[in-house]
Every structure is written in C-alpha cells, then in structure tokens.
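Notes follow once the structure below has been shown.
Every protein chain but one is kept in place in this view of the complex.
The block that comes next holds chain A.
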Amino acid sequence: MNSTAPAPDWPLWEVFVRARRGLAHLHAGSLHAPDAAMALRNARDLYTRRSEGVSLWVVPAEAVFAFDPDEHGALLDPAADKDYRLPGHFELPEGVRHL
C-alpha cells in the first residue's frame, strides 16, 4: 500500500466558449487552475488561441451537478410509447414554407 498521499492538485474548471455574438456559450473542455483568474488565462491559452471565441466562461467543476450515470435510463431515455409527446400527428398545410 502506498502510504504517501498524492500532492493536492489544482481544482478542475469547466470552460465555456462563445464562438461568435448571438450564439450561446458551449462547453469546450476542462482544465486545472489554482483560482478563477488563472483559470480564465489558462482557458485563453488552451481554447481560444486561434480566434475560436469572443467570450469565455470558467465554472468550478464542483459547481456542476449531474444525474448519476446509473440512473440515466429511468430519467433521460425517451418514452417511445408515449407518442402523444412527439409532434408527429400534425399535417403540414399546403404552401407553408417556414414551419
């Protein structure tokens, strides 16, 4: 058994990049940094060096909450038998071009 604990690592941050104005910020990846200011700077280096974005967010990874992967089946799978949830029964009127 290894008796020495590994050195504490920098916290993990999730990076969100907005590619251009009008679009939403999209998750780009994650990185390590000692604090938010350095996380933003690291994100600039890692994710926007080649003009990929006009705006950057960093969020502490521990602030992101998600379902347990084991529960995904019950919670997230589409209910295929409930076809009234799907907009499949409407007939498109003739001549409507922008629906």
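Methods note: contacts are C-beta pairs under 8 Å (C-beta built on N, C-alpha and C of every residue); 3 or more make two chains touch, one makes a residue touch a chain; residues count from 1.
The criterion applied here is as follows: contacts and distances are computed from a predicted model.
Colleague: Quick one: find the hidden chain's UniProt protein name among "Phenylacetate-CoA oxygenase subunit PaaC", "TonB-dependent receptor", "CoA transferase subunit A" or "Glucose/mannose transport system permease protein".
Modeller: This omitted chain is identified in its UniProt record as "Phenylacetate-CoA oxygenase subunit PaaC".
Colleague: Out of A:Arg41, A:His72 or A:Arg85, point to the residue that touches the absent chain in the complete complex.
Modeller: A:Arg41
Colleague: Can you list where chain A touches the absent chain?
Modeller: Chain A touches the missing chain through residues 10, 31-35, 37-38, 41-42, 45-46, 49.
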